[in-house]
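Removed from the display is one protein chain of the complex; every other protein chain stays in position.
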Amino acid sequence: MEWLLEANTAGHKFALMAIAILLFAVVMGGILFAVDRPKRVPTWVVVAGFLGPTLLLLVVGLVYPALSTIRGSFYDKTGDEFIGLDNYARIFTDDGFQRVLLNTALWVVLVPLVTTALGLVYAYLVDRTRFESLAKALVFLPMAISMVGAGVIWRFVYEFRPDQPGVNQIGLLNQLLVLVGIEPQQFLLTAPANTLYLIVVMIWIQAGFAMTVLSAAIKAIPDDVVEAARLDGVGGFQMFRYVTVPSIRPALVVVLTTIAIVTLKVFDVVRTMTGGNFGTSVVANEFYTQAFRQFNFGLGAALAVLLFVLVVPIIAYNVRQLRLSEEIR
Amino acid sequence: MTTTTPVMAPVPGEADTRGRVHSRAERAQKRLTSRTASVAAIVIAVLWTVPTFGLLLTSFRPELDIRRSGWWSMFTDPQFTVDNYNQVLYGGGTDFATLFVNSLVITLPSVVIPITLALLAAYAFAWIPFKGRSVLFVAVFALQIVPLQVTLIPLLSLYVDSGLAGSFWTVWLSHSMFALPLAIFLLHNFMREIPPSLVEAARMDGAGHVKIFFQVLLPLLTPAIAAFGVFQFLWVWNDLLVSLTFASSPDTVPLTVRLADMVGSRGSDWYLLAAGAFVAMVVPLIVFVALQRFFVRGLLAGSVKG
C-alpha cells in the first residue's frame, strides 16, 4: 500500500504511472467484457457499463461540489448561518457590480466571436498553402504557454513609461505610438477600453484552439461539394461564405460554445494584468477574490452560482442545435 | 498534402482518392494566387508571434536592460546572456529533472484516463438509445461551467479521509474528473457525425455495442482522439491549480508549481519569468509539433456528413 502511495524515484514514479494506466485498462476492460453480451443483456446494463464510471467520477468530482456550492450561497461567510438570499442581494446592490456584469457580457460575447472568426479566416487562408504547418504552429504557440508566461508577455506589450528624455518605453505598443509621434498611453488604466485590451489577450490565447479545430473541419469538407460549387462558378469569398462556412457549421458551434464557457470561467488574465482594478473585473474574478482571498465563502458561492446561471443561454442554444441535428438525422 | 488518407473523412463510398488529391492541389494553387489572402495571413501570423518573440529576446537580456529599455533595443545594442536560464534551471533548490518527471507522470494518465472514459460515454450518448439520454447529456455538458475552485475543498477532504492525499492518484483522479465534461462534449460531436449506416451495418452483422465501439468507431476516431489528446496534454501540463492543491508535496510537485513560485518570490524579476516561461514551454511545443499532422487531418474529421 505504502509503495502505491509514495514514490520518490523516477523509476518508481513511472512504474506507478504504468500500474495506474494498466489498472484502469483492466477495470474498464472487465466492465466492457461483462456487458458485451449482445442479446441477453438489457440495455440499461450496457449503458451502465459505458457511462457508469464516468458518471461516478462526475458526481463525486463536480456534481456534489456544485450542489454544496449552491447550498453555500444561501449561507453566511463561514457557512454556519442560513441567510437566505442576502448574498445575492448584496451582489446586485453593490454599486460596482453592474460594471462587472457588463464586463462579463462583453467578454463572453466578444471573445468567442472574434476568436472563432479569426481562427476560421486564418485556417481558411493558410489551408493547403506551402507554409501551412509553420503558419499554424505560430498561431498555436500561445496555447503552449502557461498563464504566468502569457501575463509577462503582455506586460511587455502594454507597459507604460512616460515620454521623457532618458526614459525608454518598455511596452511595444507605446513604443510604436512614440515612433509615430503620439503620447504613450496607459492602456490598462482607462475604462472601458482597458477591458478590450484584456480581451485581446484572451483572444490571443484561444485563437490557436479555434484555428486548429476549424482547420480540421475545413479539410473534412468533401471535395465533391467544393467541386460542384466550383463548376457553378463560385470562387474566392463566395466559396468561403456559401460553401465553407455552412459546411463546417457544427464545428463552429462547438468552438463558439467551448470558448464561451472557458471565457466565462476565466479570471487569471484579469487577475494577473489588473487584479480587477480600474473597472476591469469580471464575475469569475470576483468569485475567486471573495472565496479565496477574502474567505467569504457564502458570497463567493453566490457568484459561482451566478456563473452557472450565465451559462444557461449557451446550454439552451446547444440543446437547440442538438435537436435540429437529431431531426435531420 | 499528397498523402491524404481517406480514413480521415469517414464517408462511405468515397473511393476516388486520386481525384481528391488532384482537386485539392488545384485549390491550393488557386488560393496562393490571391495576394490579399496571403497578406492577411501573414499579418495575423506576425501579430500572434511578435509578443512571444519579444519575450524570447527578453529572456536572453541582462536584468537591468530589461527594466531600462524594450526588447527591440537588442537589435541596436545587442547584449546577450544565458544567465537567466542558468538561474532558472540551476538557481533554485529543486532538481529540474525531478520536476519534469513529475510533470510527465502527472500528465500521461491524466490524458489517457479521461479520454478513454469520455469516448465510452460519448459512444453511449451518441449510439445507445436509452431513456433520459438527452437530459443526461445536457447535464454532463452543463457541468463544464463548474469552476474548479469550488471542488477543491470537498475533493481534498475526500482524499484525506481515504488516505490518498498527497499521492499521484489524487492528481490523476482530479484531472480526469475535471476533463470529462468537455471531453465528452467534443468527442460526442465527432461520434455523432459518423454516418449511422456504418453503425447499422455492423449491428446487422450481430455486433454488440462493445464490438461496434472498438471495431467500427474507434478506428475512425483515432485522429480526433490524438488531437484532443494534445489539447488535454497542454491543459494538464500547464495546469497550476490542481497541482497546487493535490500535488504540492516535493515528491509529486510538477514544473508549473515550481515556476509559479519563482514568479511569486521574485515579482519584479522579469528576466527569470521570461526564461522560466520558455523552459516550461519546451515539452508542450514538442508534443504539438510531433502530433501536428493529426490536427491537420484529424480533429473533427467526421464533423461533416458526406
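The letters A and B name the chains in turn, as written, and every chain counts its residues from 1.
Just so we're on the same page, a contact is a pair of C-beta atoms (placed from the backbone, for glycine too) under 8 Å apart; a residue touches a chain by one contact, two chains touch by 3 or more.
We take it that contacts and distances are computed from a predicted model.
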From "Peptide/nickel transport system permease protein", "Carbohydrate ABC transporter substrate-binding protein (CUT1 family)", "GvpL/GvpF family gas vesicle protein" or "V-type ATP synthase subunit I", the hidden chain's UniProt protein name: "Carbohydrate ABC transporter substrate-binding protein (CUT1 family)"
Of A:20, A:111, A:157 or A:188, the one touching the omitted chain in the full complex: A:188
Absent-chain contact - pick from A:82, A:237 or A:295: A:295
Sites on chain B contacted by the missing partner chain, in the whole complex: 63-64, 67, 87, 91-94, 152-153, 156-157, 159-161, 165, 244-245, 248-250, 257-258, 260-268
Touch list for chain A against the chain that is not drawn: 78, 160-162, 164, 166-167, 186, 188-189, 271-278, 289, 292-296
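The criterion applied here is as follows: only the chains that are shown with their structure count from here on.
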Chain A-chain B separation of Cα centroids, rounded to whole Å: 12
Residue numbers on chain A that touch chain B, as the complex places them: 4-8, 10, 13-14, 16-17, 20-21, 24, 28, 32-33, 35-38, 43-44, 46-47, 49-51, 53-55, 57-58, 60-66, 68-69, 118, 121-122, 125-130, 132-133, 135-149, 152-157, 168-172, 175, 204, 207, 209, 212-213, 215-217, 219-223, 226-227, 235-236, 247-248, 250-251, 254, 257-258, 261, 264-265, 284, 287-288, 291-292, 301, 304, 307-308, 311, 315, 318-319, 322, 325, 329
